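Apart from one protein chain that is not included, each protein chain of the complex appears where it belongs.
And now, subunit A:
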Amino acid sequence: MLLIFSFFKTLTDQVITVELKNDLSITGTLKSVDQFLNIRLDGISVEDPERHPHMLAVKNCFIRGSVVRYVRMAARSVDTTLLEDATRREAKEAKK
């Protein structure tokens, strides 16, 4: 979990899309993330504003980590090799 937290921290100030467990998808700039994977987004827009006009008058939001289904980000913002190494290291630590 700590690894995912660190990974999300590297995405700070990038544009990501957060899909909630009620199918609402919100795109915005990641401003901060905490240990519960709560997410703060700035300059938000919803994927389908016709269907979900609930967020029209809102510019930034705090999303509770427990309601997040997916976080989508650009492939180039992920250093896969670094993540692989980190997961292996973590697995090794866990075995000890």
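By definition in this document, contacts are C-beta pairs under 8 Å (C-beta built on N, C-alpha and C of every residue); 3 or more make two chains touch, one makes a residue touch a chain; residues count from 1.
In this text, contacts and distances are computed from a predicted model.
Q: Assuming one chain is omitted from the figure, identify its UniProt name from "Galectin domain-containing protein", "Exostosin-1", "LSM2-LSM8 complex subunit LSM8" or "DNA-directed RNA polymerases I and III subunit RPAC1".
A: Hidden chain identified via UniProt as "LSM2-LSM8 complex subunit LSM8".
Q: May I ask which residue of A:K9, A:K59, A:R72 or A:R89 touches the chain that does not appear here?
A: A:K59
Q: Name every residue on subunit A in touch with the hidden partner chain.
A: Where subunit A meets the chain not shown: residues 20-24, 38, 44, 51-64, 66-67.
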